[in-house]
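Only one structure is covered here, and it is reproduced in the block below.
The complex appears here minus one protein chain, its other protein chains still in place.
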Amino acid sequence: MNPYALEAAFFYLFSAMIIGSALLVVLFRNIVRSAFALFFTLFGVAGIYVLLGADFVGVTQVLIYIGGVLILIVFGVMLTHRSYSVDMFNRLGTLVMGAVSAIVTFTIIYYAVRRAPWYSVGYKPALPTTQPIGKELLTTYLLPFELVSVLLVLAMIGAAYLIRSEVTTARERSPITKTGDNDSGLTPEVSSTGVKERGK
Amino acid sequence: MMMINFSSAFIFIVVGVVFVAVTLLIARLVRPAEPNVVKMSNYECGEDPIGYSWITFNIRFYIIALIFVIFDVEVVFLFPWAVVFKSIGWIAFWDVLIFIVILLFGFAYVWNMGDLDWIKDLGNLKESEDKQ
Partner (left out) sequence: MLVSYLSISDYLILSGLLFSIGVFGVLTRKNAIAVLMGVELMLNAANINLVVFSRYAETGLNGQIFALFSIVIAAAEVAVALAIVIAVYKTTKTIDLDKEDTLKG
């Protein structure tokens, strides 16, 4: 079978999957269903990556996006369940304006892509990319590679700090409660938040 | 070559989906459909459930999931490193050691602040209030 025809067949399969499920993501009223539709979108994008010869990026997409980000989103949905009762969409006027903006955006992109004089580099064999990516990461991209860990640590500390407040530990509270006169710039309301939260 | 490797993964997914779909379809065709009130209850031999099942989960689950995602990303970066480790040598080892040590600082912070404790240490808090 013609390999190009096979590639085209898979491209249209994955495209239909991506576009269809992406529409469901933005149209479902139940947010849990949106999250499940997002699963299919992300999986289709991973398929497109593999089709483009980016096997490692495709696997990363499955591991990080589907295995990580989507799980976090589902957890976020479960932790804020009361929003189910809230109507998911804005008023009709906003819906129409949103649709118009999306269509205008797509039209601009479409004409830009169609009119641009793309030059083709011809056939490139799709080779495994894990090894060259590893080499690049440890040589050319060493600094970004190390900075990723700094970014992840900052995200972890920041998110944990934002989440934590149900019960403030004694260690945190001591600097404020020890000093009699409050000159740390924190208002009394802020310093007593831990106690108030605990009372609930 | 690479496409052939991934085609086996694709066939695996397709077979998995088709297997489940066909099994459910056959079950639907074969089984008798006689619903009644007892049969349609959530737990046929158990208690009747009370209230709404979409309870708000404890927020500590989110912190666990968060740390999982952070170390998930770390593993993704360790994979290409492991592939080229032999050809680059010991410098690669030190590079990745720095990477992991920085991440462990964050882990130590979260651990130290008590975010990983499933049961919050209320005794400590009470003690400091008594001291005042």
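Order as written gives the chain letters A and B; numbering starts at 1 within each chain.
In this text, a residue touches a chain if its C-beta (ideal position, glycine included) is under 8 Å from a C-beta of that chain, and two chains touch if they have at least 3 such contacts.
Everything quoted here is computed from the prediction, not taken from an experiment.
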Absent-chain interface as seen on chain B, which is shown: 59, 62, 66, 69-70, 72-73, 76-77
Hidden partner chain, residues of chain A it touches: 2-5, 7-8, 11, 15, 18-19, 22-23, 25-26, 31, 34-35, 38, 41-42, 45, 48-49, 52-54, 56-57, 60-61, 64-65, 68-69, 72-73, 75-77, 79-80, 82-83, 86-90, 94-95, 97-99, 101-103, 105-106, 109-110, 113-114, 116, 118, 120-121, 123-124, 129, 132-133, 136-137, 141, 144, 148, 151-152, 154-156, 158-160, 162-163, 165
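Keep this in mind: only the chains that are shown with their structure count from here on.
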Contact footprint of chain B on chain A as seen in their complex: 3, 50, 53, 55-56, 58, 60, 63-64, 67-69, 71-72, 75-76, 78-82, 84, 126-128, 130-131, 133-135, 137-139, 142, 145-146, 148-150, 152-157, 159-160, 163-164, 166-174, 177
Complex interface listing, chain B residues touching chain A: 1-3, 5-6, 54-57, 59, 61-63, 65-70, 72-77, 79-84, 87-88, 91-92, 95, 98-100, 102-103, 105-107, 109-110, 113-115, 120-122, 124-125, 127-128, 132
